[in-house]
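Structure in structure tokens, see below.
Missing here: one protein chain of the complex. Every other protein chain is in place.
The block that comes next holds subunit A.
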Amino acid sequence: MQNIWQHIYAAFIEADRWKLYLKGLGVTLEVSFFAALLGILIGTIAAFLKLSTRKNGSKTIASRIASAYIDIIRGTPTTVQLLIMWSGILATCKNSVLIASLTFGINSGAYVAEIVRAGILAVDKGQMEAGRSLGLNKFQTMRYIIIPQAFKSILPPLGNEFIVLIKETSIVGYVGMSDLTRVANQMTSKLFDVFTPLLGIAFIYFVLTKVLSILLAKLERRLRKSDNR
């Protein structure tokens, strides 16, 4: 028992090591937050572009571009995307948080796009017809009828995507950033203790995602109001 406390003391408390973890947590949160914002923005735009059709029902050029973006991003590993951004496209950029946020934002956008698109398609098409039959245009019907209903079914998978995103930022150590995972990793080699630092950050990641899912569940319940029979 005493042994465990010694390990914990050495891994987190001795020499103010918790400050390093805290800094790492800061990096993880920063990248996750900006990536999530960017992901929602890009994803929503991409979803509407992909859904766009011409008058005769055929796909627009914007729709094809959005499809290609989604295909390419989903079809390549995030780590590879990060390395390409780091050592290629944004090699001259010194702001590593910016690079990571952009990479994960663009990556997440592809998944969010499919989530949003599925949510919109899941709304019964009679809702659009009813709106249009009253003289509302497509945009108005989308805004007042379709999107509020789609949002309810978008929220659970979107929450899932954010949880994945938070965890996936743990690869930023590849490009030299000191996030939570990298801090723990360095600690394991420094202290010759593999388990304690890693179990510690596993716990932190878990708390992060758990808090997020509790908040989302709350929001979901509030949106269910109109389902009450």
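Observations, loosely collected:
Criterion: a contact is a pair of C-beta atoms (placed from the backbone, for glycine too) under 8 Å apart; a residue touches a chain by one contact, two chains touch by 3 or more; residues count from 1.
Just so we're on the same page, contacts and distances are computed from a predicted model.
Of the candidates "Amino acid ABC transporter ATP-binding protein", "Heme exporter protein CcmB", "Anti-sigma factor antagonist" or "Exodeoxyribonuclease 7 small subunit", the chain left out of this view carries the UniProt protein name "Amino acid ABC transporter ATP-binding protein".
When the whole complex is considered, the residue among A:6, A:53, A:137 or A:189 that touches the unshown chain is A:137. Contact with the omitted chain, checked across A:75, A:126 or A:176, is made by A:126.
Even with one chain removed from view, subunit A keeps its contact list with that chain: residues 124, 126-127, 129-137, 140, 144-145, 148-149, 225-229.
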